[in-house]
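And then chain A:
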Amino acid sequence: ADLKFAVIYDAGGKFDKSFNQSASEGAERFKKETKLNYIEVQVASDTQTEQVLRNLARKKVDLIAAIGFAQAQAVQNIAKEFPATKFVLIDGIATGDNVSSVLFKEQEGSYLVGVAAAIASKSKKVGFVGGMDIPLIRNFACGYAQGAKATEPKIDVVQNMVGTTTAAWNDPAKGGELARAQFERGVDVIFAAAGGSGMGTLQAVKEKGKLGIGVDSNQNYMHPGSMLTSMVKRVDQAIYDSFMQLKNGNWKGGTQYKGLKEGGVDWALDKDNRAVVSADMEKRVNAAKQDIISGKVKVVDFREGNKCPV
Partner candidate 1 sequence: MMFDDFQFSSILVSTIRNAPVLIFAAMAGLFAERSGVVDLALEGKMLAAAFVSAAVAFVTKNPWLGIMAGVGISATIALLQGFVSITQKGNQLVAGIALNIALSGLTFVVAQYFFQQGGRTPDLGEARLFDIVLPGSAAIASIPFIGWVYTRLIGGHSALVYLAFALIPVVHWVLYHTRFGLRLRAVGENPHAADAAGINVERTRFMAMLCAGVLCSFSGAYLSIVQSGFFLRDMSAGNGYLALTALVFGNWRPLHTALGCLMFGFFAALQVQIEGVVFPGIGKVPGSLIQMIPYVVTVIVLAGLMAKSVAPKAIGQPFVKSR
Partner candidate 2 sequence: MQPAVEFQQISKRFGAVQANRDVSFSIAPGSIHGVIGENGAGKSTLMSILYGYYRADSGKLLINGAEQHIRNSQEAINLGIGMVHQHFMLVENMTVLDNVMLGTEGGFRLKPKRHEVEAKLREICQRYSLEVDPLATIQDLSVGVQQRVEILKQIYRSANILILDEPTAVLTVQETASLFEVLRLFKEQGKTIILITHKLQEIQEITDQVTVMRGGTVIGSVATKDTTTAQMAEMMVGRPIVTHLPRAAYAPGEMVLEVKDLNLINSQKVSLLKNVSFNIRAGEIVAIAGVSGNGQSELLEILSGMRLPTSGKLQMQGKDLPFAGRKDADGLPASFRDLGIAHVPEDRLRDAVVKNFSVMMNSFLGYQKKLGKSFGLLDYKSILKNCTDLLAKFDVRPADPHLRIALLSGGNQQKVVMAREIAANPKLMLVGQPTRGVDIGTIESLHTRLLAMRDAGIAILLVSVELEEVRALADRILVISGGAITGELKAEEFDATEIGCLMGGIHTH
């Protein structure tokens, strides 16, 4: 019989223009290429996650992709219960031979866009708008600040979070307002890592003629000309790879950390932001990228000590 695949999105949903969406793109690409179908589910709570995982495992799905750290515990439990089923978990760690945990070094990609922002900023004030105030998002902010400060030591990095509940991912009005407030304080480049709220931020950026930086997937296409770049987190690639490996028979469990070196994160340069990125900027950002890959520059992971060096 054909192999069976499934993707479980977390509460953000498949269309979050962020990492869930990225995961769905990866699965979609796999489907196009292999003609193998997959099941999609969105869960609203941790209890449901376990229920769905168990149902899928019972239905003899071969590989289940669980998107988001919130599913870690449920994957852990079900993986133990169903050793024959394989799991790939994004952004979280679960143990077991049948689990592949994929973590991204968001700080490295964020560092690069921080460098770009610092170069692009005329006012030497750059902004960050985060969604919900959680360590993952703070890690984005921290990498961004490290990149900006490394490029321009005197630079100001203004940071705001939209909120403290899941509603913070769905409040574009506040996302836009935070951007406007930052502009009034002199900020002219903003990195938005806020899901749906970030859409509002980037809208405001466009409206005020400033520069914005997208997150997770390449969001440059949204407002060509006012997008400086996007910090891409290749969840799609991770999903695609994992599905492919299973198909090709070389799937392996274990924990992987994907940074610049592994191609897990990157900055986006395409036709939509070509005009905004100067040759000098491109050179300097790529240099920073090489420095990180080579280990010359070490970007601190906020989550390790729950604090940011800058």
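Per the selection procedure, all candidates are chains of the complex that A comes from, given by their letters.
Operating definition for what follows: contacts are C-beta pairs under 8 Å (C-beta built on N, C-alpha and C of every residue); 3 or more make two chains touch, one makes a residue touch a chain; residues count from 1.
Every value quoted in this text rests on a predicted model; they were computed, and no experiment measured them.
Asker: Check 1 or 2 against chain A and report the one that touches it in the complex.
Answerer: It is candidate 1 that touches chain A.
Asker: Quick check: in the complex, which residue numbers of chain A touch candidate 1?
Answerer: Contacts found on chain A: 13-16, 133, 156, 158-161, 163-164, 167, 170-178, 180-181, 184-185, 196, 199-200, 203, 207, 222.
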